[in-house]
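Shown here: the complex without one of its protein chains, the others still in place.
And now, subunit A:
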Amino acid sequence: MKKVILSIFTMSLFIVSCTDDDDTISPSEPLGAYEDGIIVSAEGGPSSISFISEDLTTSENQIFYNVNNETTGVYLQSLGFEDEKAYIVVQDGTITVVNRYTFEKLATISTGLTLPRYIAFEDDKAYVSDWGDPIDATDDYIAVIDLNSNTVVSTIAVAEGPEQILEESDKLYVSHSGGYSTNNIVSVINTVDNSVETITVKDVPDEMAINEDGDLVVLCQGGNSWNAIGETTAAIVKIDLSDNSVISTLEFPLGDHPGLMSYEDGVAYYILNNGVYGLTDNATSLPTTSLFDIDASYAYGLSVDDDQLFVTDASFTENSTLLIYDIATGTETNTFSVGVGASKIYFN
């Protein structure tokens, strides 16, 4: 009963919050309540997804639960968007397929997944990095999902700890942060024949982007003192995609471990000790001064869009905060309450 009341309450809130938008006459039929805006996923627990309207006037937490009256599992790792659908990747071995505009649940994929991390798309297939049993260094794979049947149709064996996955011109680029251990490679998978090549980078590669020159930019976090490899340097590695060769390796001082990077319009933005730095495509060394500082207890997610920088200041004991900064001035323009352990920011 309480749940019913709660959902009625949430719905009524939603109706109220929508009334503002009704004043502006939309030229076309809206595709759903979450058509234009920011999606923030939170690991949990409990995991959840938040929506913030594009004009930053309204926000709603737990949108998947509000629509479907069920929760996403433990822990929500990432989201992927393809055509009209969003794919919610949860570490418990499930991917939930929803309509990206309404967040209505369409399907669940659970067979063939063990500990999925990130998803990328190519034609009518999705490719999901999966750690397998995290204690086992030799069972990691990329699951290949047929998007028409929503089933895992094959797997591609890869080295330990495949993390972020990015598709470019029929090729998949997978950063191997190493899972529970560490690794120092990027796998290149040819989706035509599923062949795998590897490029050695620095330790613990994680975030990736393709810059305006068409090169792959990889943020390597470096090893920490508690890792088996010990303390090693972090670096931003640039790779020429025509021959998979390393163009440059810009190393951080030993002890610095940048963990978040987002790319827009010729600049790779990264955060180090709450300083926001911008590395331009043509730079030959790392910037020595930050663009501005953010005010976060635990910066856990970063995205840049339209000259605005979005950071999640994550809490794992209560709701997290989404901080929005104007990059030009470095000022904080907005904050929103988002889910527990908020980690990823997407633009719908």
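As a working rule, a contact is a pair of C-beta atoms (placed from the backbone, for glycine too) under 8 Å apart; a residue touches a chain by one contact, two chains touch by 3 or more; residues count from 1.
In the analysis below, contacts and distances are computed from a predicted model.
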Note to self: Which of the following is the UniProt-recorded protein name of the chain this complex doesn't show: "sn-glycerol-3-phosphate-binding periplasmic protein UgpB", "Iron complex outermembrane receptor protein", "DNA helicase" or "Paraquat-inducible protein A"?
What the structure shows: "Iron complex outermembrane receptor protein"
Notebook entry, point to check: Which one, A:65, A:87, A:141 or A:277, makes contact with the chain that was left out?
Noted result: A:65
Next item on the list: Check the options A:133, A:170, A:212 or A:295 and report the residue that touches the missing chain.
Entry: A:133
Next item on the list: Quick one: say which of A:111, A:245, A:273 or A:329 touches the chain that got left out.
Entry: A:273
Check: If you put the missing chain back, which residues of subunit A would it touch?
Finding: 2-3, 6, 45-48, 61-62, 65, 70-74, 90, 92, 94, 114, 133-136, 221, 224, 226, 257, 259, 273, 298, 300, 314, 316-319, 339-340
